[in-house]
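Excerpt of the complex: some chains, original placement.
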Amino acid sequence: MAPPSSSEGDAHGEERPPASPGPVDAALTVPRGVAQVDFQSSHWTGLIFIVALFVGGWEFGVFGLLGTVAATLTAYLLGVTWNQISLGLEGFCGTLIGVGLVLYLGTSWMTAALVIGAAVAGSVLTAAMRTVLKPYNLPTFTAPFCVVTTAVVIGAPSFERVWSGHPDSSPPSATDPGTAMTWHDFWQGVFNGIGQVFFQDEWYVGLIFLIGLAVASRLVAAAAFASSLLGLLIGWWFGAQAADLGAGLYGYNAVLTGIALTGTFIVLSPVGVVYAAIGAATAAGLTAGLTDLFDVVGGHTLTWPFVLVTWVFLAAVPILSRLRRTA
Amino acid sequence: MAPPSSSEGDAHGEERPPASPGPVDAALTVPRGVAQVDFQSSHWTGLIFIVALFVGGWEFGVFGLLGTVAATLTAYLLGVTWNQISLGLEGFCGTLIGVGLVLYLGTSWMTAALVIGAAVAGSVLTAAMRTVLKPYNLPTFTAPFCVVTTAVVIGAPSFERVWSGHPDSSPPSATDPGTAMTWHDFWQGVFNGIGQVFFQDEWYVGLIFLIGLAVASRLVAAAAFASSLLGLLIGWWFGAQAADLGAGLYGYNAVLTGIALTGTFIVLSPVGVVYAAIGAATAAGLTAGLTDLFDVVGGHTLTWPFVLVTWVFLAAVPILSRLRRTA
């Protein structure tokens, strides 16, 4: 999810032309794609993330990989530059589409077909958003995943063969008024805030993701942990439901926003860290409003708060002379 | 709805200045406007479309023409270049506003006044969207119609004199879970998919529209027919309600998307045709989600799926080296 290189759209100027990437390089696009959900391009981080998904449940691992491969392959076949594909930037939305759809629609062949179709649409949408956001130097983030998954989930009840696979247990919601938070809610909530980026709500799965981040960068891991804590505290201060806090639902958007604004897309500085903290807190606060909004139409919050808040906080930088973009 | 010429915004550079178009040329803007709903600029096609509307019901013909004239006249009075007006590009949203509002609000003088007011607002919105979309080289499509009609239909129940004219029978909806499709549903659904672009659900009206398209171009007619069939099959595969399939509700957005992406705005090629088929299928799939979304607030699906999907599929082209825009 790093800013696209200047050679994009011009396949002839690439060192490695799209027609002949090596098989190892091609295979590594998959773990890199998974790692890019958290803005990392290290395939080791991606491999640890894949382990975490399988620990969370075999279906998350399998459907997440299916989505990653389908999205990456679509981008390759439609002629996206190899540089963009190689960094995993064409895979991560597919990863989340796979994990999200299997969570909301259940395991079935129809869900597998939908994951492939949604990943294809997500790849086209990624390209469209890159065109639209280019003048503002904004990355697409997980917006294509959010758009495609929202459309599928809202439309699904209209289709008998799609919705029949729907699991009874819906994931916890962030919309009911709150009660007292226990120590158990607190410490598990901080780890779950990291795992919920991938829809996971077991603390040890969140811990594996945190280890994966630390392999890539200690700064990123620290930013993720601090942001998850901050998001949880914001929700607790406002009086959110303890169950939602414990499930990490106020943390995961803060985590992504915190990583993005702490050195990744904005130059690291004291003002920059304060700015990142304000952004992470805003993403946590916005979670409730968007959850209420999507509940009305049967949608889900996904990573919408992160996408919207981080776009705004990056687009503001040219006007704010105390801050600078990294690229 | 072809890409606007390079001389737009500069009335002095036109061959025919706006102050003095010939009476025949001025009169032909009306059928051209109706034809532009399906991206055609042939007035013969437009005349056949007008016949189809009157066969569907006198009110569709009369209110459709009223909207076309009101929208075109507004654009002329506000100083839009004659080139843009002459091609019918300022009329087609007015056509659909007229047909849509008389369907949802019933025949009355108040509806006629609303059609004129909505067509005026639609013309201003068309100009605003052209400004905003110009850097991305995207046409406005039927988006102004969708925005204006959605606003009027959602707001209408607040107004006693507007809503009193509301007909009891609402058009068929695409949101209930499905059953088995009959042969009758199937073959009528394919023609209705072409007619539903103009809110028509009689197979022979759809057939007249298809003839109108064939007069302009056999390729366009073939793309429309194939896209309607594809949209219906997608809906059937997912398990949509047979009545909705038979009414063409999964076809009309696929039809518009299919025509737009097959040679109209993207250069015709094998990859381009596959891309158009993916786009048409996506538009059909998106229909259910948007219908569910609009149902919550009393809105209607209109041609939103076509507009959104086709914008995305065109905006993606600069990133996808296997595809090229026609202009």
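Just so it is clear, A and B label the chains in written order, and each chain counts residues from 1 on its own.
One rule holds for everything that comes next: a residue touches a chain if its C-beta (ideal position, glycine included) is under 8 Å from a C-beta of that chain, and two chains touch if they have at least 3 such contacts.
Please read these numbers as outputs of a predicted model, since none were measured by experiment.
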Number of copies constituting the complete assembly, 2 shown: 3
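The rule is short, and it goes like this: only the chains that are shown with their structure count from here on.
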Of all residues in chain A, those that touch chain B in their complex: 8-9, 11, 18, 77-81, 117, 120-121, 124-132, 135, 150-164, 296-298
Chain B to chain A touching residues, read off their complex: 135-136, 174-179, 235, 237-241, 271, 275, 278, 281-282, 285-293, 296, 311-323
